[in-house]
Each structure stands twice: as C-alpha cells, then as structure tokens.
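So the structure is just underneath, and the comments pick up after that.
All protein chains of the complex are present and in place, except for one that has been dropped.
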C-alpha cells in the first residue's frame, strides 16, 4: 500500500486514472447498451421509424430496393422482423462490403441506436420476429445438457460439435460461434440468416433456444485436457502429434545420435 | 563445352599407365578423437553437475505428481480438471525426461565412445550343416514310417484341414445374430406414423413448418420401442424441409401419387454413399451436404446428387397430414435407405 501511496504523486497518475475511468465507462456501457437497444425496439416511436427509414434509404436501398421489397441482388425485407436486422447489422454482416459466397461478420457499421432505428423501420414494414429480451437469452437460465442434445442434432453438422465452425459447399461456411453474443445467437436461430435454415419456435421452443445458448456459453471455459487445439477434431490432433510429438522426438533423436565434441 | 568421347578415352588410357585400381579402397576407421569431457576435467565436472541436476529434477517431478494426486483433485470445474491434468502430466514428463535426457547426456559425454568392429557372418548355414539337416529330416521321415503310408497322410491332412470348421461354424453361425439381411430394406415407418422432432419427440403440425425451416425428424413410434431403438433410429431418421412450392422442381412421387404436402418434403437423412447422416441444409440453395464425404443433394429436385461420391438420390418418405393437422407417413420408404449393398435392388 505504501508503494501505491508513493505512486499517487507520480506524474503519470492522472493519465492512469483517466484510463481507468474510460475503462469503467466502457464496461458500464457494454452492460447497459444491449438492454437500452431492446428498450428502443419495444417502445419504437414514430421518430425511430422515421430515422430508421432515412438510414435505410441511405445505406440499404441500393440492394434491397427503395421500399425494401427486394431486388435481383438482395431479398425483400418485408416481414423479416427486427431480429433479422439486429443480427445482420449488429454483427456487421450488413451492409455487405462486396458480393461473395456469403456475407461475413465484420466491424459493425452503425451505432446501437442506429441499429435499433433500422430494426424499428423494418419491423414496421410487416410482422416478423422481434429482438429477444435479455431473459430469453440468459445462459444462466438455460439447461446445457438439453442444449447439448439439441445442438448436436440441429447445429453440430455445420458449426462443429461445440461451435468451432465448419465448411459448407462452394466456399460458404458456418462460422465459429464462441464470440457471438447470446442475443445474436438467438436471432440467428430465429431468422435463419443466409445459408442457415430457420428454427422457428415450434421447431426449437424459446426455452430450447436458451438451452442451446447455455451450451455454447459453457464452451468458453476451454477444455479440461489442456489446450483445445481449435476443437477441430482428429485432423488438428494429428497435425499436432506430428509437429509437436514427432518433432520433439526427432529432435531429441538427432541430439542423442549426434557425436559430441 | 563438352569434350568428345575419344579424347576422354585417351585420357583414361594415359591415366591407366600407373595402373590405378578399378575401385577406391575403404580408408578404414576414422581416428578416435577424444571429447572435451575426456580431456578437460572442468568440462567433466560441469557435465556431472548437469546430469545430477536432471536426475534431481526427475525426483522432484515424481514428488510433484504424488503431491498433485492428493492436493489437486479434478474437482467440478473445467479449470480444476485442467489444472489437475496439467500438473500430473507435466510432473510425469519432468520425472521421465529427467531420467531419459540425463541418462542419454551421461552416455553421450561421459561414457566411453570408442567404436568397435565386429565381423559379420553369412546368414545361411554352411553346406555341411545343410547336408546334416537334410539327412536328419530324411531320417525323421523314415522313422515316422509315414512315407510308406500314403492313405494315412491323406487322411491326416484332410482331418487337419477340416478341424478348424468345428470351431469356425459355431463361431460364424453365432456372431451374425439371425443373418436376416432383408432387415436392411425396411424401417419402422408405417402408414399413419406421426413425424416427431429429434430428439424431443414432439409430433409436428404441418402448419408449424415454415419456408426455410429444417426439421430433424424421428418416427413418433420410436419412443415405444424397448429393444433395438438405435438400430431402428439408424434407419428411420428423416429430414423435413418446406420449400416455396414454386422452388420445388420435382420430388420422387410416382405418377398419380403425392408424397409431399404443400411444399413440405421429407427425405431420409442417411447418405446413400456410406451412411453418414446428411444433415447440412443450405436454406438458400436447397442443397443438402454430407459432412463426411461432401455428397451434395438437391432437395428442390428429388434430392438428386449434384456433387460428391454418392450415386443415388436420398429416398423420399411419402408424407401427408392426419385429421388433427399432424404430419404422418403414408408408409415406409419405397426403397432401402442408406448405403448401397449387393441385394439392395432385388425383390
């Protein structure tokens, strides 16, 4: 403590304090922001919808058409609901930077407020799935054992056994799920972005979706056996067996076999 | 820049004057060179200390393993399991590598490294030995008296050749259960069996299936089975998809029958290649991809193969709806599901 006290008069102390304060603000913002976004959708005002329409015309209408009815290059957004917008825009997939096998996640282009406004606008065009509440996606409330059973039947074939991702045909792929927020996971299941099929509430009930989120959330703890090697299965294990195991053994063999000087 | 052959021959001839041998001769073993540790006592001391250090590390490694066994149980969390495994594993590795590397280091630097030469002998036995051996065999044959008794030899060989049958017939007879390979051709789908979700077993209403969905389906009757549940599930699993009727180019319904319901089609999930569950449904292209060998089937077009090692389309399960609006099978698959086998297409 004495050392700390002495440092208080350090010239760098204000800068450090500022940094801490910034971090704190950031952390608080991170906690508060998603729920405020949901609040916005729940109580979408006419202003929000109007602002969303402006954003839509400026950023999305080139592909999706001025009335969001779709064009040859992009689907109609009427009836896709706020959940689809929150997922596509909130993960940076939309607006698409370039055409390719599939839209990829990238840095988000809009603020949470703007996303909420866009979502409000698209939701106003036709009834569609809305953004789930934080309770609906809380991993702590889910049952991971049920989630595991559902995940391996419905998701693992594309996303790998615990969500590390996998290949689809023609350069498309199912992304890794570990960094995706619970809300986005839920929205993806509900709206079936791009190649992914839809899992409506009759197919996977909201509770089952939450169970799946709980299972994915558990994967953040890593593997009890040590480094998880990407959790990609036997191919990566084989690669490491050759590189690390045989590499070490051959190195040691050369050392043992070499004549010492 | 090349020299014609004749000039070379000249050279060889002129080189031949001193009559060099046809081949080079083996110069014999290298001279034995002492190592630093052989001549420098300081190096020797250093190596001794290093070996001692490695062996001490090994002892500490063993102690660490025993300590970790008691002090670090795997516990209930991933972190505690990983820590237990890590300390036990690294401790064991230190214990073993300390001995292994220390020992080898000692041998390399301090043990005599003088090379020895040992003569080889031809592997084959000498002619003399061979003759004796042949004679012994002859004598043995003579003593047995069998050479004169062809019938006994014949009967003996036959008896020996047949004997394994007495073990193999019961063995092979039993291991294949009832050998009824016709079971490959049937599943538990029957007329009126409801389609239910896998693994939760909820019956599926046609109205719940929306365009772009994919449903992993089991027969509702699977729950009632007590024995051979997995065997039946292995054949009966189905994938259910609803397409915009405009996208549905064709399905496998024969003339005069309708196997789909309002754009809803159900296909066997078992690949016709070698039997993996074909489960990757790409909603936009309506393609089904097998993650094992990448056979790709087009759901919108009778599940025909569009890529990969499978030949045949996935068999379609004829479906309809019952009075309560639940999806039900019209009957079993029209052909055997899963990988090809020799009798697949026979009656």
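We just call them A and B in the order they show up, numbering each chain from 1.
Simple rule for what comes next: a contact is a pair of C-beta atoms (placed from the backbone, for glycine too) under 8 Å apart; a residue touches a chain by one contact, two chains touch by 3 or more.
Methods note: contacts and distances are computed from a predicted model.
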Record-based protein name (UniProt) of the chain missing from this complex, from "Zinc ribbon domain-containing protein", "Glycine cleavage system aminomethyltransferase T", "Cytochrome bc1 complex cytochrome b subunit" or "AlgX/AlgJ SGNH hydrolase-like domain-containing protein": "Cytochrome bc1 complex cytochrome b subunit"
Touch with the omitted chain, as defined above, among B:45, B:130 or B:311: B:311
Absent-chain contact - pick from B:211, B:225, B:292 or B:334: B:292
Residues of chain B (touch criterion as defined above) contacting the omitted chain: 1-3, 5, 8, 11-12, 14-16, 18, 20-24, 26-30, 69, 73-76, 81, 84-97, 99-104, 106-107, 111-113, 115-120, 122-123, 172, 175-179, 181, 183-184, 198-199, 216, 218, 228, 230-231, 233-235, 237, 269, 271, 273-277, 279-280, 291-295, 305, 307-312, 338-347
Chain A residues touching the omitted chain (full complex): 101, 144-145, 147-149, 152-153, 156-162, 164-171, 173-174, 215, 218, 223-229, 231-242, 244-246, 248-250, 252-254, 256-258
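The definition used in the following text is that only the chains that are shown with their structure count from here on.
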Distance between chain centroids, defined by C-alpha means - chain A, chain B (Å): 35
Touching residues (chain side chain A, partner chain B) in the complex: 149-150, 153-154, 157-158, 166, 168-169, 172, 174, 192, 194-200, 202-203, 208, 221-226, 252, 255-256, 258-261
Chain A-touching residues of chain B, taken from the complex the two chains share: 35-37, 74, 77-79, 81-82, 85-86, 89, 101, 104, 108-109, 113, 197-200, 204-205, 208-210, 212-216, 241, 277, 279-285, 287, 289, 291, 294, 296, 307
